[in-house]
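What you see is part of a larger complex, with each chain still in position.
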Amino acid sequence: LWRSSQAAVRAMSSSGGPSPPYTTLAVSHPAEFVTHVEFHRPEKRNAMNRTFWREMVELFNELAVNPDCRAVVFSGAGEVFTAGIDLMDMANDVLQPGGKDTARKCWQLRKKIVAYQETFSVLERCPKPVVVAVHGACIGGGVDMITACDVRLCTQDAWFQVKEVDIGLAADVGTLQRLPRVIGSRSLVNELALTARKMYADEAKSSGLVSRVFPDKEVMMAGAIAMAEEMAARSPVAVQGTKINLLYSRDHSVAESLDYMATWNMSMLQTDDLMKSAQAAMEKKSPKMVVFSKL
Amino acid sequence: LWRSSQAAVRAMSSSGGPSPPYTTLAVSHPAEFVTHVEFHRPEKRNAMNRTFWREMVELFNELAVNPDCRAVVFSGAGEVFTAGIDLMDMANDVLQPGGKDTARKCWQLRKKIVAYQETFSVLERCPKPVVVAVHGACIGGGVDMITACDVRLCTQDAWFQVKEVDIGLAADVGTLQRLPRVIGSRSLVNELALTARKMYADEAKSSGLVSRVFPDKEVMMAGAIAMAEEMAARSPVAVQGTKINLLYSRDHSVAESLDYMATWNMSMLQTDDLMKSAQAAMEKKSPKMVVFSKL
C-alpha cells in the first residue's frame, strides 16, 4: 500500500502547477478513485483570492457528481498550507462596498459573505470524504476551510491561527460555527478565537483538531493518500451515506438523526454492495478486491 | 469497598450462563441496588442475534421500572465484548426482505431498522445509569451499543471498530448519531467511520470514548461495580434526574435545557432525600449510610 502511495506522491511532485481551467488549484489522481486537490499559489503563500473562492465551488460541485472520484485529499503547494485571505485582492470587495446608503452596502456585503461561506460549505455538501493535509502555516480563512473537511492531518511543523480578530472582524466563513464542533475543549476554542494566538501541532493533536501528526510533508501526503484509498476502496453507497448521515446528525437531535438514518437505509440496504462486501468480509478479502458499480 | 466488589466479581465468575427467561443475557446483583447484565453468547463471540435484540428491550424496559435496580453494569462473557451483528442469523431479516416491490421492501426494512435502533435506545430511556465495561474486541454493533451507555470503561487490550462500511452499509443503529457526541474529535470520528480502522485502548482514552482504562478484565469489573455502587448509593431521585437531564440537554439548546431543568426540579427539590443527603453531607457521612425510599 504505502509503496504505491509514495510512488504516487513522487509522481505528484512533478506536477508543474494549476490544472486548467483552474488557475489556483492543481488536480491529480494519485490512486484509483482518489482525487488530489492542491491549492497552488505558492508564490503568494496560498493566499485566498477571489479566483480561489470561485474555483473551489466549481471544482467541488464537479467532484460531488463525478463517479470516478470517491475520496479527496486537499493540500497546499509550497512553504505553507495557506496564509489565509488575500487582503489585497479582496479589499475592494469587502472593505469598500459601493454606494452611500448603509442598508444597501449591507445588502451587498451580505451577499458576498454568503458566497464566501458557500466556498467551504461545498466541501460538506460534496458527499465524498475530504481529507485535508496541513503543513506549515494555516491562518485565518485556512482554519475556516479545514473545519469544513472531514479528516484533518498535519505535519509536526504545522500551526493554526484564528486570525480574524487581529484584523478587526469576527470570523464569518465558518470557524466560529464549526471549530467548536470539531474539537472537544470549548475553553480552547474561545481562547484561540478571542486572542488569535497560534496553536501548534501537538496541541492540535491533543485537542482533537487533527487526528494524526506526521513528521514531514512527504510522509503526511503518503499517509493522506493511503487513508483516502481506504475510503475509496469501500462501497461508495456506504461511504457517502456515512458522510451524509454524520453531517445530518451534527445538526439534529439523536432521535431525529436516527429517524433520518432509518429512512435513508431502508433503500440503501438493498444495494448489491452489501452482499458483495459481506461476502468479501467473510472470505477475509480486502475491500480493495471488490468491484463496486459507479455511483 | 474494593474488597467486597472483588468478592462480588468472584461470585459472578461462577455464574453458569444466561438467566432464564433470557438466553443471551445473564443477570446478577453483585451489590445492593446494582444490576450486572452480561452479554452471554461466548461461543459466538457475543455476536448480536435476533434473540439478543429482543431480550435487550425486554430486560431494560423491566430494569427501567424496577425499584431495586439503581445502577447497571453491562459487560460481555468470554473472550471479547462483542463481535457485532450476527450476520448469519440476521441475513434473512436484512438481506432478503420479502416481496418484489421496492417500496414495500423498504417499508419492511425501515420497521426493522427502527426496531434495532430501539434496542440501544432503551439504554438511554432507562433512567438508571448504565456503566459499560469493554474487554477485547468491540466491533460494529458493539460501538453502536456502547455509545448509548452512560459511562464507558475498557481494559488495556480492548479495541473498537466501526465496522459497517466494510460490509457495505452506513452504520444505522446509533454510531453515526452518538459517537460524535461522546468524543471530542470529529476528525477522529470521521476517520473511524469512513475507514473502519481499529482504535485501541490508549486512543479510546485520550479521545474520551472511555473515561478509564484498566489493566485486565477482573480489575475492570471490580472498578465498574464499585462505580455503579457509588451511583446506587446516592439518592435515586438525584441520580436518575441527573441522567434524564443530561440526555435532555444533549438534544436541546442551553436555554431550553435550563428551562426544562427548572421545571423538573421545582418538584424534585421537595424530596425528603435532599434533607437526608444534606444532613449526611454535613455530618461527613458516606451517602451509603443513608436509606432512601424506593423510586
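So that you can tell them apart, the chains are marked A and B in the order they are listed, and the count of residues begins at 1 in each.
As a convention for this text, contacts are C-beta pairs under 8 Å (C-beta built on N, C-alpha and C of every residue); 3 or more make two chains touch, one makes a residue touch a chain.
As the structure is a prediction and not an experimental result, all values here were calculated from the model.
Student: Count every copy of the one sequence in the whole complex, not only the 2 placed here.
Tutor: All together, the file's complex is an assembly of 6 copies.
Rule of thumb we're sticking to: only the chains that are shown with their structure count from here on.
Student: So how far apart, in whole Å, are chain A and chain B when each is placed at the average of its C-alpha atoms?
Tutor: 34
Student: Within their complex, state which residues of chain B touch chain A.
Tutor: Residue list for chain B touching chain A: 87, 94-95, 97, 102, 105-107, 109-110, 113-114, 117, 121, 164-172, 174, 176-178, 180-181, 183-191, 193-197, 206-208, 250-252.
Student: Which chain A residues qualify as touching chain B in the complex?
Tutor: 129, 150-152, 181-185, 206-211, 227, 230-231, 234-235, 237-239, 241-246, 249-250, 253-255, 257-258, 261-271, 273-278, 281-282, 287
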